[in-house]
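Here the complex is missing a single protein chain, while all its other protein chains stay put.
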Amino acid sequence: MNEKTMHELRKIGFYTFIFIVIIWMGVPLLVSTLYAFGVPDEYYNPHRIIPFHFTLKTIKMLLFTLGGWNALKNSVIVATLAIIISFALGLPAGYSIARFIFPGKDTIKLGMLALKIFPVPIMAVPLVMLYIRLHLIDTRLGVALAHSAGALPLVVLITASIFAGTSAELEEAGMVFGLTRFQSFLKITLPLALPGLAAAAMFTFVGSWNEVFAASVLTFSHRTLPALMLTLMQTAPDYYKFAAAFIMAFPAMIYVAVARKYLISMWGIALK
Amino acid sequence: MVEVKLENLKKYFDNGRVKAVDGLNLTIRDGEFLVLLGPSGCGKTTTLRMIAGLEEPTGGKIWFGDKEVTYLPPKDRNISMVFQSYAVWPHMKVYDNIAFPLKIKKYPKNEIDERVKWAAELLQIRELLNRYPAQLSGGQRQRVAVARAIVVEPEVLLMDEPLSNLDAKLRVTMRAEIKKLQTKLKVTTVYVTHDQVEAMTMGDRIVVMNKGHLLQVGPPTEVYLKPKSMFVATFIGAPEMNLMEVSVKEMQGGIVLEGEGFNLALPADLGELLRKYIGKTVIFGIRPEHMTIEGVSTLEHVTRAARIEGVVDFIEALGTDTIVHALIGDRLIKIKLPGHIPLPIGEKVRIVIDLDNIHIFDKSTEKAII
Partner (left out) sequence: MAKKVSKYVPYLLVAPALIYLGIFIGYPMIEGIKLVFYENGGFSLATVHRAINNYYFWPALKNTLGLVVIIVPSQLILALIFALAMNKVFKGRNVALTLLIIPMTLSDIAAGLIWYSILSPSGFMNKLLLNLGLIHAPIQLFGYQFHTREFIMLVFVELWRSTVTIFVIVLAGLQMISQEYIEAAEVFGAGYWTRLRRIIIPLLKPSIQTALLLRTIYAFSIFGIVWVLVGRDIPVLAGEAYYQVTQIKDYGVGAFYALLIAIMSLAIGIVYLKLTKAEYLEVRR
């Protein structure tokens, strides 16, 4: 029965691995959340591994006195705008690259790849000059436009690789049955590409949400959350840091909790 | 080259609720071309996959020769398989696809080259060796899949509906080629299909399956001429066997089948078999080509015949044959006549039935009595 014991051992090893991953991923989140609500004195007490007493004071301070709430709102607006703009421009381009063979296609693809490498920082510095002239400085739209430009080459390439992955034959079958290419795209390719596209959209959202550099450089009063926290945390005491982490992580938690079923069924459906 | 034995093989899904294969017992002879035939969902592909080791049986045993392989992983079974969508790896050249099994088994380099070229030659794809699958047509990719399957000498060759994705003309060509190949290589082959023409033309023996059960196993002619159940009788043969309900009556010392609008007197030896059914209804079956129409066509090799009256309802002129749809009472039956016989619709005809090729089925068990 050596086969069977090997099988069992492998199973145990696998589950141990999964357990370690869960601990590694989960514990920091748990701890920082507890500390965020913990009473500062208990944080500095070396015998209190986890706080027993909790307070909302730190968080409230961050949100309402130090400008956290407004910054949060700004972040959401900017990220949403970034997705809309970059997908509206990028999806058609990605589809075109995946489906059609036309002169210049390879150049464009290469160009996208080259541009994708182009990081945001360099845009922000000279962009400041341009924005001042266009009165876009210190606006959420301004930041969103910059984020979209950063995300666009990525969106084009990811959508292109996704559409390349879904068979052109399926679309052509649709066209044989009376759909125009566009309808075929909507009804056949798009649903198939949905998991990948959702990943791309998540990607873009995260990119904008995380983005600190351009946001910090292009704004001073309408700051996004990361930009605000960047400057605040340089001088804040430790326990504010955890509160800040919580405020920044909390919307993310909600998002994952709400979209979790969708996200996981996305993977789940693909797996069944 | 090995004998495959399936012993009470079971595969259940969904906690026993779905019985894909339910107690299959079968011995596949060394070197034979065995076809698993049946409609979708009958369990033939599941059976094949269990032989391959891609599915784990819920119960039962599988033997390759005298070695039990029931839980052995596929790679240790010395098998080859041709998949329904070919599974030709897109990132490797045709040459590398075919060479893969040899490389894994660590054959020496020159032998790999020899064998790959041999297999490619057999499948007539020698010129395609340096191309990528994306550059090939479906039929060409299928040949690559077959070449890859024969390049190592497997003990068992498995094929999962390999022709179903090909166009009709190609299918006919490939049927012959695969059969010729197998005869030449003499490898034990299990071939899954839902196409009864494929089964009839290729199989040394056919296994007819339905709902996870083996209904009948035998050479094509036997399954065709002596079906053991109604399902087998109607599944094989096109156009389908004619079936009608008749009552068994005793008249003047002999057994007579009374149907709607006709009476069929049975010869003594056949009538004897129906003694138990006097007064009951049974299902009477006769294939379209085992009947003829008096005056316009003849049936060869008929020793005993009976005659009934009918009216022509419709004619299907196929060129090589004619299918006559005739009404017997209210019942419609099909008669297959060789050649082109344009009968006028509404014409009264006398139908001759070859009594040595009739079938009687028990109404409830659907099993054959005659």
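Letters A and B mark the chains in the order given here, with residues in each chain numbered from 1 onward.
Convention: a residue touches a chain if its C-beta (ideal position, glycine included) is under 8 Å from a C-beta of that chain, and two chains touch if they have at least 3 such contacts.
Keep in mind that what you see is a predicted model, and the values were worked out from it rather than measured.
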Touching the absent chain when the full complex is considered, from B:S80, B:Q182 or B:N242: B:S80
Among A:I59, A:A149 or A:I188, the residue in touch with the chain that has been omitted: A:A149
Which residue of B:V18, B:I104, B:A176 or B:I278 touches the chain not shown here: B:I104
Full-complex contact with the absent chain, from A:W24, A:F52 or A:F177: A:W24
Hidden partner chain, residues of chain B it touches: 52-54, 73-75, 79-81, 83-85, 87, 89-92, 100-101, 104-105, 132-135, 148, 152, 158
Contact footprint on chain A, counting only the chain that is left out: 14-15, 17-18, 21-22, 24-29, 31-32, 35, 43-44, 46-50, 88-90, 92-93, 95-97, 100-102, 104-105, 108, 113-130, 145-146, 148-149, 152-154, 156-158, 161, 164-165, 195-196, 199, 202-203, 206, 209-210, 212-213, 216-217, 225-226, 229-230, 233-234, 238, 241-242, 244-245, 248-249, 252-253, 255-256, 260, 263-264, 267, 270-271
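Here, only the chains that are shown with their structure count from here on.
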Whole-Å gap between the CA centroids of chain A and chain B: 55
